[in-house]
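Heads up, the thing below is written out as structure tokens.
Removed from the display is one protein chain of the complex; every other protein chain stays in position.
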Amino acid sequence: MLLTIIDFLAVISFTISGVLVALKTKLDAFGILIIGFITATGGGTIRDLLLGVRPVFWLIDTSIVYTIICTTILAIVFRKYLKILNKSLFLFDTLGLALYTISGIEKSLIINSNPVICIAIGIITACFGGVLRDILCQRIPVIFRKEIYATTCMLGGITYFGLHQISPQNSLVINSLSILVIIIIRILAVKYKLKLPYLYKS
Amino acid sequence: MLLTIIDFLAVISFTISGVLVALKTKLDAFGILIIGFITATGGGTIRDLLLGVRPVFWLIDTSIVYTIICTTILAIVFRKYLKILNKSLFLFDTLGLALYTISGIEKSLIINSNPVICIAIGIITACFGGVLRDILCQRIPVIFRKEIYATTCMLGGITYFGLHQISPQNSLVINSLSILVIIIIRILAVKYKLKLPYLYKS
Partner (left out) sequence: MLLTIIDFLAVISFTISGVLVALKTKLDAFGILIIGFITATGGGTIRDLLLGVRPVFWLIDTSIVYTIICTTILAIVFRKYLKILNKSLFLFDTLGLALYTISGIEKSLIINSNPVICIAIGIITACFGGVLRDILCQRIPVIFRKEIYATTCMLGGITYFGLHQISPQNSLVINSLSILVIIIIRILAVKYKLKLPYLYKS
């Protein structure tokens, strides 16, 4: 239940991050919706394609599609107020990053138990929606410029497998702690080292 | 039989649209062929990957590949005359857009009967060949700039499911009318509202 709410918040925040980039690129309403959709679902779609899960997740769980459409419409209508929300958006985005990483790792464990492979899939799940968004809007992908974004996911993944080594049974504890590690590292990284990673001129 | 001819015309017109963009980007002969190929098959390929249909359609139906190769060679040889054909090209392109949308909807109905999902797949089938073409040639995808392209597909999809609600049996009538709606909206949009959507400076 808690995971469903976090998942919901993650989709919303990833959609909004897509809408914000699309607005800057001066796309029309439909283009903004498509970019929002791709930002929110792209990472998970590539994950499902690589793992051979078919059809991809958003073809089965329709609520994701409705969430994205509603979020995009609300974000376009209230676009002037989005900047005020910057802080909560960052929190959602970080939550999304953490949750997508762990969900990617858990999904890939079914295919291959190798930690390096699983962490790679986790990073792809968390980061490649943003990569597709940046390619479509003709920007050099942010994650290739700012180490801390993908690195945070990697550290979270290492935490996951480290805890798994110690006590494999407590999957709830492992998941919660790994997600927490990603969130804390990201917040610290943004606060002390990079201030605002999105402001990097590209 | 009629559908096969329309499908054939759609592949030709999408290939030519790829060749025209590739010529402008000053690619060599082989690059032009690859762009023509990706423009014609890209949307359907992404559709098949998302739906989990494997292998993708053009690996089975080889005639599509031959059609694209011949069209590209003829288009390169007669490239000076392509501008005269502009009007018929627009008709083929519109036909292709309409047919690809409906074929995408029908293929996705096998996986998920939700209209929103099916229309999304229809739009992807019709538009993402062009999106890939534009990404590879380093242009901001046209559909993100001109609402009318993808919106037309969406309206055709809504027509499809509206008619389906009224009389689910007449699939021939539903298909024909939906295709007709897309064609008419696109022609009206280009004639009255946007004149030439492709001329939008990107």
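Going in written order, the chains are labelled A and B, and every chain counts its residues from 1.
Operating definition for what follows: a residue touches a chain if its C-beta (ideal position, glycine included) is under 8 Å from a C-beta of that chain, and two chains touch if they have at least 3 such contacts.
Everything numeric here is computed off the predicted structure, so don't read it as measured data.
K.L.:
Using the document's definition of touch, tell me which of B:Val116, B:Cys137 or B:Leu177 contacts the absent chain.
P.N.:
Only one of B:Val116, B:Cys137 or B:Leu177 touches the chain omitted from view, namely B:Cys137.
K.L.:
Can you say which of A:Ile32, A:Ile64 or A:Ala120 touches the chain missing from this structure?
P.N.:
Touches the omitted chain: A:Ala120.
K.L.:
Which listed residue (A:Val131, A:Leu163 or A:Ile182) would be found touching the missing chain in the intact complex?
P.N.:
Considering the complete complex, A:Val131 is the one touching the chain left out.
K.L.:
Pick from A:Ser13, A:Thr94, A:Ser108 or A:Thr159: which residue touches the chain that isn't shown?
P.N.:
The one listed residue touching the chain not shown is A:Ser108.
K.L.:
Which residue among B:Ile5, B:Leu59, B:Leu172 or B:Leu188 touches the omitted chain?
P.N.:
If we include the chain that is not displayed, B:Leu59 is the one touching it.
K.L.:
What residues on chain A make contact with the chain left out of this view?
P.N.:
Residue positions of chain A that touch the missing chain: 49-52, 54, 108, 111-112, 114, 116-117, 120-121, 131, 135, 138, 140-141, 143-147, 150-151, 154.
K.L.:
Take the complete complex as the reference. Which residues in chain B touch the chain that isn't displayed?
P.N.:
Against the left-out chain, chain B lists 22, 25, 27-31, 34-35, 37, 45, 49, 54-56, 58-60, 62, 65-66, 69, 135-138.
The working rule: only the chains that are shown with their structure count from here on.
K.L.:
How far is the middle of chain A from the middle of chain B, if each middle is the mean of its Cα atoms, in Å?
P.N.:
31
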